[in-house]
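One protein chain omitted, others in place.
Let's turn to chain A:
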Amino acid sequence: MNNYTDDVILEVRNLKKYFPIKSGIVFSKHVGDVKAVDGLSFYIRRGETLGLVGESGCGKSTVARTIIRLLDPTDGEIIFDGVDISKLPHSALRRIRKDMQIIFQDPYSSLNPRMTISEIIGEPLQVHKIVSSSKEREKRVQELLELVGLAPYHATRYPHEFSGGQRQRIGIARALALNPKFIVADEPTSALDVSIRSQIINLLQDLQKEFKLTYLFISHDLAVIRHICDRIAVMYLGKIVELSENDDLYTSPLHPYTQALLSAIPIPDPELEEKRKKIVLTGDIPSPLNPPTGCRFHTRCPSVMDVCSKVEPELKEVKPNHFVACHLY
């Protein structure tokens, strides 16, 4: 997938993140690895939204954290704005962090309860010495609050005085404080109620337009992903199984896992639901500690063949801009 030039803001090559498992009390011995992310390659164009979708345990949140170096990768390259940041020391990382920010899933645990909203949003401004006086800082905080749909008087309050949706707005204001180019949104709407979810989705879209932001949008909700993303990567047990343009993925999904995932989501229309054919997968997601051999999906795949348990399929382009890792194609 190399038909791009400098309009790519982030490229990830063969990214791996293993978590070692140790046993023994006095001498800890390395007995195995949880291969949370196992050889991921993709790129994100400037200004686009790439969706990363998958079920719990597929490694999507690990990808999010590894890309912005909250976790150190085991192997692979992360090229952000032309620089490989996968092995940069922390002092150099700090400068780059200004350009890449993250919004977390849980608006309850991602804000420090002892800090006022003004302190929470103002902290990155001080750390990166963007503002020189507290007056300037307050001004910027007020601007940010207004930007995300909160009122300036909210600045002196504490997180517990806000609802979940408002807290998520505060998290977004904090991420925007440094004028980043790239934002990783890790399940930003999953903890919110239906009527609040659409408000936050609209806000994220408006901000993207206004500041020309690039998003990596991580979610398990295929309907939200469909709405907000330009291209989508589907993950299963640490691997990308399918990657394509938005409409293409929903109208002609190729990988049996993507097909099952799409058919599992109920559509709010009773007449349509009656006519729809469902693919209900049997069994559970295998443990990433000991993933199946060959294709990792073969244990649950409705169209499994002999080759699937032996040879691991590679992600290849079967249609223009439509990549799939499956022996069927």
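Just so it is clear, contacts are C-beta pairs under 8 Å (C-beta built on N, C-alpha and C of every residue); 3 or more make two chains touch, one makes a residue touch a chain; residues count from 1.
Methods note: contacts and distances are computed from a predicted model.
Engineer: From the list "succinate dehydrogenase", "ABC transporter ATP-binding protein", "Carbon starvation CstA family protein" or "Glycine cleavage system H protein", give the UniProt name belonging to the chain omitted from this structure.
Structural biologist: The record names the chain that does not appear here as "ABC transporter ATP-binding protein".
Engineer: Of A:L147, A:I201 or A:V318, which residue touches the hidden chain?
Structural biologist: Here the residue in touch with the unshown chain is A:I201.
Engineer: Write down which of A:V31, A:L70, A:I267 or A:L328 is the residue touching the left-out chain.
Structural biologist: Of the listed residues, the one touching the omitted chain is A:I267.
Engineer: What residues on chain A make contact with the chain left out of this view?
Structural biologist: Looking at chain A, the ones touching the missing chain are residues 55-56, 163, 165-166, 193-199, 201-202, 205, 220, 222-224, 226-228, 246-247, 250, 260-273, 278, 280-282, 284-285.
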